[in-house]
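Each remark here refers to the structure printed beneath this line.
The complex is shown incomplete by one protein chain, all other protein chains being positioned as in the whole.
Take a look at subunit A:
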Amino acid sequence: MPAMQQYGEFVVRRPFLVIFLSLLVALTGLSGGRYLGFTNDYRYFFSNENPYLTAFEELERTYSSPDTIIYVYQPKDGSDASSREGLNLAYELTEGGWQIPFSTRVDSLTNFQNTRAIGEDDLEVRDLVPDPADIDNQRIKYVEDTILNEPLLAGRLLSLDKKTAAVLVSLRPPRDDVQATTAIVIKAREIHEAMRAKYPDIRIELTGSQMLSNAFSEAAQEDLATLTPTMFVIIALVLIFTTRKLWATFATMIVVTLSAGAAMGTGGWLGFPLSPPASGAPTIVLTVAVADCVHILITALVSQGQGMEKRQAIVESLKINAQAVFLTSVTTAIGLFSLNFSDAPPYRDLGNFAGIGSLYAWVLSMTLFPALLAVLPMKGSAVVDRQSRSMEWLANIIIDKRRPLMVVMLAVVALGAGLLPRLTFNDRFVEYFDERVDFRQASDWASDNLTGIYIINYSLESGDVGAVSDPEYLENLDNFAGWLRTQPEVVHVASFSDVVKRINRSFNGDRQNFYAVPENRQLAAQYVLLYEMSLPYGLDLNDQLNVDKSASRVVVTLKDLSTAEMKALRARALDWLRTNTPERMHVEPSGQAVMFSYIGERNFEAMTVGTIIAFVLISACLMLVLRSLRLGLISLVPNIAPPAVAMGFFSLYQYEVGFWTAFVGATAIGLIVDATVHMLSKYRHARFELGYSSVESVRYSFTTVGTALWVCSFVLIAGFMVLTLSPFLINAMLGRIVALTILTALVLDFLLLPALLMWIDGRGDPNAPYKAKTGSKDGAEEAAAQPAE
């Protein structure tokens, strides 16, 4: 490739010019970093086309915002949460809750709007505990009885054993305002700390959907602050141990850092936000960039070790590696960019950040890197030379035992792929965070003791303006709520029918036999009108009724549900509605819990298409560059198999997986293809251009790229293993599986690919030299004349 020769010579002749220009490009990209910002909205995990998000937002516009801050508290000595001290805390948390920015409603034991009949014709509506300072035991008894007999409160704001209670703050932060959630969380935590200090004998925890949002952004920031530096150190150590070259390691570190920085900065220019998945991008770019550099560096070191002058060795290395480095960068980028098919925008961002990074890595490893090597001191490496000799030893074993190896490896592949159907999707958003995260601890504890944040909503139509007061509608509502309460997955149900029944009782001297739906629509409507007139700001019925009172919502709090359990509950509920209610009430629920339950399936469907397209494009690239349909087809095996095998074997360890599995293929394919590309391009070079036999070509490819391949794979595996340190479990799991996939790919490339090549490409006689089908002038005949060693 004379063009590459000329380019290489230019680089080593004018290194400072090349360094200057490449730095200019990299720093321009990097400077976009100032536009990067963290997103802390859990809704960002759902695309605007997601029907579950659409339904959720419609619900939000029709009723009120479902965003929450929840304080859950429990006296440490096992006494009642409804004690005088507990009620004092409830009162203070209620006052505090109103001070949290964007709060629109606070529900607590103290501010519950209790209705009470006074005599026959007076109705009193007031706070259940107007002032906890003057409350006696008799009053506490009344409060407890009221709460435990009130379906809206029992099991939601006070546990049935009275040990645990909650204060629930509803909020309506403006959308896409990063500062809003931050401001909410700061105030909520300030109150939390103050109350913990003031009530040391009561355990108080903080959860709710705003804390979930916040946990996402804190996880992203922590990942960037810890994982990326860890990866940086690991790369440096690996390079020093494998090459024993300080200056070359230094040059590599500069190139990989700039690649990652420029990628993130360019993302900033393009306006991508940082979310937990996207914060894994710098780690991925670091590993991809290292791979490019390692190939160029090792070839140069080997050449230098064989006696070549340094600059000449660099030119030689560029010449040999240009095609493979370009090809691996393009295929990696294709794989990563295919994440754009995802239904979860954070993964689109991850793909774009990392894809852009792999292109920067290509540019910088072909410009800045050789120029730096040219100006920095560097000698040939004995270590590298030794390593390539041990590669030859490995090649000999593989060539000798190729038949049993092939049988064993194919069996392993078949077994791994056969295990795939064991996997099922299960997305529980609390479990996206590991136990180190406060949000996870608080939510688990709250869920164990009182209430959860898995909430679904049924918006049920009455069919007519004002018809929520219709007795038939209210009966249906009441029956549905009653049925839901008997379901094992359900913790709590809030229904408008409960409100109407309570008012009816209070209008009738608090006699329990009136705790029922009023007999006619006008009466119910007039009761509700009167009751509404008596409610204070923020405790109205607008969060339960739509504006023309033609529909109401049933709010169902669920225990920690798996995706499968959620589906089952939805199906049973729909069945019940179909059997027992008119058609307009046959609806599906909406809510955060629903959105997250289906995030796995939606992304899997979207990413199946994306991954297949990426795969076809990548395979086409390979065939084009290798100029051989046969080699291209052989390459499919070590490219398709690793994700399937890795996932299959992973199912033995854990068969429930989250939506992150949808992204394994796309993230890994571009990386695992690299090893195949390097093996095959060296094989092709030996076979078609040098005219070696199939066996000799295998040996040639092992000795030339074997070392670079295992070093690269090691760095990649280390890189993705670093992601497993993330407290954000979907990053950690993705890292684990991709690392496993890359390991599988390395094993298959070393043990299965050569055997396949010798079997298929070298069929007949694998020791026979290559014979061009048509008369060739490319020297194959001459090369073939010399028997290979």
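As a working rule, a residue touches a chain if its C-beta (ideal position, glycine included) is under 8 Å from a C-beta of that chain, and two chains touch if they have at least 3 such contacts; residues count from 1.
Just so it is clear, contacts and distances are computed from a predicted model.
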Problem set entry | Missing subunit (named according to UniProt) among the choices "Imidazole glycerol phosphate synthase subunit HisH", "Outer membrane lipoprotein-sorting protein", "Gfo/Idh/MocA family oxidoreductase" or "Dipeptide transport system permease protein" | "Outer membrane lipoprotein-sorting protein"
For this session: Based on the whole complex, identify which of A:Val25, A:Met308, A:Leu539 or A:Met623 touches the chain you can't see.
Result: A:Leu539
Problem set entry | Residue of A:Leu160, A:Ile397 or A:Leu529 in touch with the missing chain, whole complex considered | A:Leu529
Seminar exercise, completed: Out of A:Gln5, A:Thr28, A:Thr54 or A:Gln99, only one touches the absent chain, namely A:Gln99
Seminar exercise, completed: Residues on subunit A facing the left-out chain by the touch rule are 58, 60-62, 64-65, 98-104, 118, 121-126, 172, 465-466, 469, 507, 520-527, 529-530, 532-542, 545-549
